[in-house]
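In this view, the complex is presented without one of its protein chains, the others remaining in place.
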Amino acid sequence: MATQQSTIPTVSVQNLSVSYTTVYGTVRALNSVSLEIQKGESISIVGESGCGKSTLGHSIVRLLSPNANIDSGTIELEGKDVVKMKGAELTHMRGLDAFMIFQDPLNSLNPVKRVDVQLLEALRMRYKLEGRTFVEEEAYKEAEDKLTDVRMPDPEKIMTRYPHQLSGGQIQRVVISMGLLMRPKLLIADEPTSALDVTIQAQVLMLLRELQRTYQMSIIFITHDINVAYAVSDRMVVMYAGEVVESNASESMIRTAYHPYAQALIKSVPRTTKKEGRLTAIAGSPPNMLHPPAGCRFNPRCQYAMDICRVKSPPPVRKEGGEVRCFLHGGSDS
Amino acid sequence: MSSNIGFFLVRRAINAVVTLLFLVLIIFVLIHIILPSPIALAKLYSPNPRATVQYLQTIVNRYGLAAPIWVQFYNYVVQLFHGNLGTDTISGNPVATVLLLYLPVTLELVIIGQIFGVVIGLYTGGIAASNRNRAPDYGMKAVYLTSWGAPPFLVAVILQLIFAYWLNLLPSSLIADPTLPIPHVVTGAPILDALLAGDWTYLYSSIQHIILPAVTIAVIGFGLVTRLTRASMIDALDKDYVKLAYMKGLSKRKVVWGTAFRNALIPIITLIALIFAFSVGGAVVVEDVFEYHGMGWFTVNAIYNLDYPAILAFTILVGLSVIVANLAADLLYAAADPRVRLT
Partner (left out) sequence: MGLRSIWDHLRRKPIQSTKAGATDAGGAKKLEGGEAGEVSAGMRFYLLYLRKDRAAFVGLVLIAIFLGWAAIEGTLQEIGAYTRNPNLGLALIPSNPNGLFFNNKLLPPSLNSFPNDLFGTNYLGQSILARMMYAAPHDALASVLVVGSAIVIGMLLGTTAGYFGGWLDELLMRLTDAFLSLPGIVLAIAIATLVGGGFTSLLYALIVVWWPTYARFFRGQALSLRDKAYVEASKLSGAGSGRILLRHIFPNSIDPIVAYATLDLGTVILTYSVLAFLGIGLTIGYPEWGAESSLGLPYFPFQWWPAIIPGVVIAVVVIAFTLVGDRMQDLIVGRMTY
């Protein structure tokens, strides 16, 4: 894809398959997913609940729950194999290379510790991992400054508060500033604004965009909302039932999506102009992840489904700067 | 901001008093439901189960048992306030005095035993949760299931069998060597008094004697604590702030024991009073088996002798202790959880 410089991509996921062992059986959460992110790039992973986007995010930083298994594939962070990491190396990676923001602000921060204590904790770890000495006053100032960077009013007051005394938007900002303090190369945001009011949502999104440009971080933005994805990222990756069905630059995707599911997603967003007639919903119901459909996982809900779709899984096909997995656009001859 | 603790505690204290009043009310109501007539009530106070009706009538008059219920209740509460819990039908002594002799002994036993049980239980619960569904979890599970499922008398008897009889390591009964003179009574609790008086022989002996009963009490509570801690830890480990802690670069040990455990402790604190109540209940049996002369032992004898005032007084005292323990737990809870302390 990138012929500019041969830099190692920040994240490189190749054919990753992840499954969960549950009481109900084995859930095949991710099926041979591939993803690449360059330095400073911001991408969104879009899909409905349960499509595996969160699992993908968590896999990259090895935060999967104990009943998850990485069945096959590779994950590389700046060329380092993440899957095989252990102990100190793993801690190092999680501390310095990546950071993650979560959806529900209510549980994002440790409820029993003050904000400043938690921020300083993060800084202390970073200094330790970098091999620098920790000076309390310096660190405190740095933490307070970062709060200002994330547009938090009254940072000194916020520092002395406990998480339950902050609003949802404030908590997210604290978490974001914690992330900035850690100076990660990669920031993963797992539906960070889904639990916030629309106005706060916009603020946080703009903030993330700005920070990404300023600090040249790579961002993975996980969301179910296509509008948010479009607003925040350069590239969009659409997932369905554990597979990547299409990926392309945001602009291109919004104008012309190729995969029927992606098209339906974009069409299903209600427009504010009166011209739209009815709301277009996607027919059918979400797939059973214990026993996903054979062939292309979208075929039961796809109006264009052909015989081959029910049998074989479509391979990725290059199309206009992006990639699609759909027999409508090729791949049936391989 | 910090005056919130003040308000919180005052509210809880008022709560405690109200609960205590309700407790007394309940006991009173129960007595009067079960024994509705004055004659039946008189039987409570008569040491002789074959007393004649005339004799019982004199008791009725003496204690005013024919008066209307609310008058009796009022008198009852007033008496309680003055520390009069009735008269022991066997010895004729005021029950309050007798029980107060034995109360510190039992409290000492239960507190020591419970501390052990809780501390170890917290630790095993944490280990079980962080190794969920793997070998250590199953191991812990076997242990805490047995500790919970085995009746207190079984644990007591087995411990006695192994350590006192087969191995001859520890004494099998009593508070201390009966040939030793008792140290000057300050608190009434044997170990404490021995410490305060500097009586090392007695201290040594009483410690030896308390080990088995205390371990039994510890075992009784340990099962419950482990189960609760494990559940609480599992809930805490699932939270996002735990994942965040990993992302800060903290090691697994620091995350599990520093962040998750600390948060898991909070709901457990509220259950400490429950565990205390549980242990006190078990103490009755433990004191019986080990002939440890505390409140429980006294009560078992009272049951045997149908000494109703003593049994009822015991019930009220235990209720009071649990309410106080609840209050203490509330204090601890307020200290541990900032969400309670501050708005």
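Note that the chains take the letters A and B in the order they are written out, and that residue 1 is the start of every chain.
Basically, a contact is a pair of C-beta atoms (placed from the backbone, for glycine too) under 8 Å apart; a residue touches a chain by one contact, two chains touch by 3 or more.
Predicted, not measured: the structure shown is a model, and the values here were computed from it.
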Option touching the unshown chain, where B:I158, B:V185 or B:A335 are the choices: B:I158
Of B:W148, B:Y204 or B:W257, the residue in touch with the unshown chain: B:W148
Hidden-chain contact residue, picked from the options A:L16, A:I37, A:C51 or A:I266: A:C51
Where the missing chain touches subunit B, by residue: 15, 18-20, 22-23, 25-27, 30-31, 34-35, 133, 138, 141, 145-146, 148-154, 157-158, 160-161, 165-166, 227, 231, 234-235, 238, 273-274, 277-278, 280-282, 284-285, 288-289, 299-300, 303-304, 306, 308, 311-312, 314-315, 318-319, 322-323, 326
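We take it that only the chains that are shown with their structure count from here on.
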Intercentroid distance (Cα basis), subunit B paired with subunit A, Å: 52
Contacting residues of subunit A [partner subunit B, same complex]: 61, 63, 65-66, 91-92, 94-96, 98-100, 102-104, 107-112, 121-122, 125-126, 128-129, 162, 164-165, 175, 178, 182
Subunit A partner contacts - residues on subunit B that touch it in the complex: 132-133, 238-241, 243-251, 259, 262-263, 266, 336-339, 342-343
